[in-house]
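Every protein chain except one is present and positioned as in the full complex.
In this document, chain identifiers A, B, C, D and E correspond to the written order of the chains, with residue numbering beginning at 1 in each.
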């Protein structure tokens, strides 16, 4: 008889969330965070990396493909998160994936060039992860990868590569994607992201009378016994907060 | 411990609306206003720019891609808005994006040429914004941009560029788009506008018995704690008016 | 302080309808009349032009792209409308857009040729409007324009041109289109007609038990405070009649 | 004051049906009969032509594009309709549009060749109509025309030609088509047949508990004040019989 | 007055079924059997041919395009049907349409080659039918024909040919097809099979609480007055059994 393998857990940094997944993400796993516009995907992802640096001393990388590093930094100040401070300490790195595309100059340390293929993209991320010995990573977002690489048809291949290489590197990662119609089961832009990722978290809204209420649902988490309930969450001045004992009514 | 960053707010000029978003739009943000036909998108966007000039002394630019400048001016007179007056004062500029396309001569000061690429389009807007030192901008509409630039496939790239450059210029902007089936979650023409924009406002109808009632719903507003309720609004002789304490029944 | 602009109104000639739109269509506006088969679009449009000549002395043009002028004339006799009489008086002109396409000879005064591009089409309409100094126009239908011009992909451009040029000419116009699934929000053939037009009227059916009931709904009317209720209407021996105080139950 | 035009009526030969349309079809009109498989479209169309010959002495033409003339003749014997008798009397002609396509020899008098363009097709029908001085015509079915002519893209043009030329010839006609999802408003194969035809009759099923019930609904009939109720009908040993005073429950 | 034609009936061999269709299929007709996966289409078709040989002494042909003849034989033994016995007696022939495609050798007497066009396919079936003087035929399935012939675009033509030639040969036939969404009216793979076939039988499931119940519904049967009720059926150790007096609740 063998002893059961104990999965190493990585704290999410999202208050209330780790209770739902046996204490944290399985180390090295790649988790898809999906939802419609305004559901809090970017905040969730950045919080995971920021809190890693702030609370657990784990360096992390943020790949921002939808807004510039400087805009992201300013925006996160609203939650009191001073990304720059941890960047200076070498515990956080932001890869600016926007400036080159929109034709603006960038003074960032880490910048993606305008024309990039999948190999260059993966190699660059690999290099930055190694440079700061990162344990956490967020890429915001998959549709922007597809758009940047002009590889919508090969998105399955790119995701499979990302997923496997990140696991090989031991980096726990969050990838965001867009969910056009969660109510009808379409929980990702391309309809395949959720099958490739090892974990899937849906951030969505329920309409109650004439108000939208936020909820979080874990659709998949390998190596983890996870809840399958819809939990209420808020985005307040501290970022994303999940209520494991709350009810979505 | 750092002090939390305070977001600078820009008054919308829409009565009742600023109460829902902590006092105004975050300065420099790009907001998508979406909805089906007849929902009031053009009025909302023009009101934002006009009231900026009238009430807050902030110059603004209107890019009209669906009707000529002269038709827009006449139409807005129905709300008592005299665009021409502020144009003469150099506080308002209208870029006529229709005349050249339909082959009619234009005596406007600012006219888009018939054949335009994305770079020319962005450069022209940039030039006019600088010319009157504009703080506000409305572009009506995104589908018309796509049509004008013949770039439906690259709409994500154009929107990302617009979004980033406007933010860089510090211009608070409204872009309008068309929402084919809001009830089924399709709140934009191309299904991606809402993900690129930093704010999303849906203007829509609810059918009550045999009557349509207008409501407004804020789906996303970065750097802002916003309500997620459906609020009734009217388009009356003063333009768009939102009722923050009203109920959509 | 400026005096508010007063919109000049054009009587529709549809009993009961003008009460819903502040007395009539805004002069020079282009209105889309849409609905499924059998909803009364052609009758509505022809009535607008015919009653203009009969009751208000305003000359009008009918562009018929789905049946020949002679068939339309005979059909309208069922409502007691003698189109020919007003044609002889120079107060009405019918442009036959069918004969050439189907390869039948035509003895009509105004005939569209078989092979036509958008410019020819617009120029021909312009010429006939000028010839009788028309104030009213109906084009039946937009899908037939697209079919005739073989320009389904450029329908947005053609509509924008039509809309702007008709407004420039001061002709109040009705364009008809087909609504495949009004119940699901698809109220036009191409999904864009309603955004380009300045007014949108939906003629549709509600199923009551095992009977279809007609209703009319104004979805958009620029420069006009319009009702947003569903009103019952009939097509009887006098043509279209709307009941502003009726209920659709 | 002019006297209202009185529309000449053509008896349908369908018991109970003429009561719903002011006594019969308008002479020369083209009526679309549509419905899902097994709804009785072919029977309705053949009955119209057969009863014309049998009861009203009006010659008629049947264009059969889905089964051979000989199979149709045998099948109609089940209703006691002896097509051959009237063919011999010169009061009925069947155009066999199947044999050549399937590569079987045909001993029919009227046979469509295997490779046909729209002009040939229309000319052949014209010739047979003239040959027996036909007043009635049924073409079964439109999708088979499209398939035969390999003109799915130009079906609007072919239908417009058919519709106009038949009207010019004074032949009252029935065209059948397939309705994939009547419940969702898709009442024709190509989504355009119903707009081109001057009349539209839907034959469909309602599901009552675990049984399908037949009903007939007139969606459009130009020059006719028609009912818009769903009427029950049967296909019994006499053919199609409509119950104008029945209820579809 | 003529005597009504009496349709010759062919016993289906499905217990309980013939009661629903005036005693049997019309001789020579082609019937479509459609339904989702696991609904019993293959069993229904094979039973029709097997019972023809066993009970009525009528030779029959099975064209198997989804599994090899040997696998089909073994599978049918579960119902106690010994196909091989009747093959040896010359009363049953199985055409193996799979072995050549998958690249396995075949020791079958009747084998379809790997590369086949529509004419070869029809000719081969014709030859085997003649060889054993078959009165019954099943082809399992239409989508596999389309796949084999690489003729998805011309499936209407192939079906029309099959339908007509089989009728000419006097062979009563069953063709199977796949029904993706019967609940929404999509009862065949290509949306046209049901219009070409002379009879249509739907085998489907109703969900009752958390259990699926089988039902059979006759959607069309030419020359036959058929029930339009949903009847429960089972697949038990005797094959398909229909319960004409049962209720689907």
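Note that in this section a contact is a pair of C-beta atoms (placed from the backbone, for glycine too) under 8 Å apart; a residue touches a chain by one contact, two chains touch by 3 or more.
Owing to the predicted nature of the structure, the values given are computational and were not obtained by experimental measurement.
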| item | value |
| --- | --- |
| Which displayed chains the hidden chain touches across the whole complex | A, E |
| Contact partner of the left-out chain, one of E:74, E:88 or E:225 | E:74 |
| Touching residue (missing chain; options A:104, A:131 or A:248) | A:248 |
| Absent chain, residues of subunit E that touch it | 36-38, 66-68, 71, 74-75, 77-80, 82, 85, 98-99, 101-104, 141, 143, 147, 178, 180-184, 205, 210-214, 235-237 |
| Footprint left on subunit A by the chain that the document does not show | 2, 4-5, 7, 156-157, 160-161, 163-165, 167-168, 184-187, 191-192, 194-196, 198, 200, 215, 217, 219-223, 225, 228-230, 247-249 |
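Keep this in mind: only the chains that are shown with their structure count from here on.
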| item | value |
| --- | --- |
| Contacts common to subunit B and subunit C (chain labels) | none |
| Centre-of-Cα separation between subunit C and subunit A, whole angstrom | 53 |
| Shared interface positions of subunit A, touching two or more other chains | none |
